[in-house]
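Omission of a single protein chain aside, the complex is shown with its protein chains in their original locations.
Take a look at subunit A:
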Amino acid sequence: MNNKFIRNLYMVPYAVWVLIFVVAPILLLLYYSFFDIHGEFSLINYQRFFTPVYLKLTISSFWYAFIITAISLLVSYPTAYFLSKTKHKQLWLLLIIVPSWVNLLLKAYAFIGIFGAYGAANYILEWIGIGSRQLLFTDFSFVFVAVYNFIPFMILPIFNAINGLNPALIDASHDLGASRRTTFRRVIFPLTLEGVKIGCQVVFIPALSLFMLTRLIAGNRVITLGTAIEQHFLVTQDWGMGSTIAVFLILIMFIIIRITGFRKRGA
């Protein structure tokens, strides 16, 4: 060992971490994806992935992730926009972020109470005359809670993008005769697209792999790629198939990041 290495000894733990906890896990998933449930080398898992069962699962997973991302964006953009115009915007932003620091399990647990047969949501429905409904274990409650969970992470990057806009550009647009709508469509929105992209990225990828909410709120009615992985690893013990789905999920993740460009979350 040379002197330079000894001088740089401090980097060893970090380099070891990269190898063991970043590189090795991905390679292990790839390796295991080539073994069937009896531990024999085969391509059966990849064949199985392209059967209707798994393709349908992938499509429905994409569909839910798409709906969740779209609704989150619809709620978050105006929120971020109005937020940037308030007087104490940092304080308002903090107010929006605080709930996201509370453990998701606890909030999911609260929603079980709220959406339950005798919960607050049904009480309100009854009160306004619609009558009580089965809310828990439906697509509605699943999408609602997922959106609830993700909007703070969508609001943050969009808020930062809007907040970083140069106000002179908006003044210039008004001076040149653009209406408020045109200014928004042609100036504000395109310039904040970067924030929207990051927001979509940080919502879409986790939404593809939600598994705890599908169990607690959707009552196993919704199955995502994440639920399938969890099922294969912890219930049926078919690590090979679980790994194959994980490999596809990683591929999808890289494609999405390629399209939207990696930025650190909330930056």
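As a working rule, a contact is a pair of C-beta atoms (placed from the backbone, for glycine too) under 8 Å apart; a residue touches a chain by one contact, two chains touch by 3 or more; residues count from 1.
We take it that contacts and distances are computed from a predicted model.
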{"item": "Omitted chain (choose from \"Spermidine/putrescine ABC transporter permease protein\", \"Electron transfer flavoprotein subunit alpha\", \"Lactate utilization protein A\" or \"Aspartyl/glutamyl-tRNA(Asn/Gln) amidotransferase subunit B\") - UniProt protein name", "value": "\"Spermidine/putrescine ABC transporter permease protein\""}
{"item": "Touching the absent chain when the full complex is considered, from A:A108, A:L125, A:A178 or A:I223", "value": "A:A108"}
{"item": "Sole residue of A:V75, A:L125, A:A178 or A:I223 that reaches the chain not shown, by the stated touch rule", "value": "A:V75"}
{"item": "Missing-chain contacts mapped onto subunit A", "value": "7-8, 10-11, 13-15, 17-18, 20-26, 28-29, 32, 75, 78-79, 82-87, 90, 92-114, 116-120, 148, 151-153, 156, 160, 162-163, 165, 167, 170, 201, 205-206, 208-209, 211-212, 215-216, 225-226, 229-230, 233-234, 239, 242-243, 246, 249-250, 253, 257, 262, 264-267"}
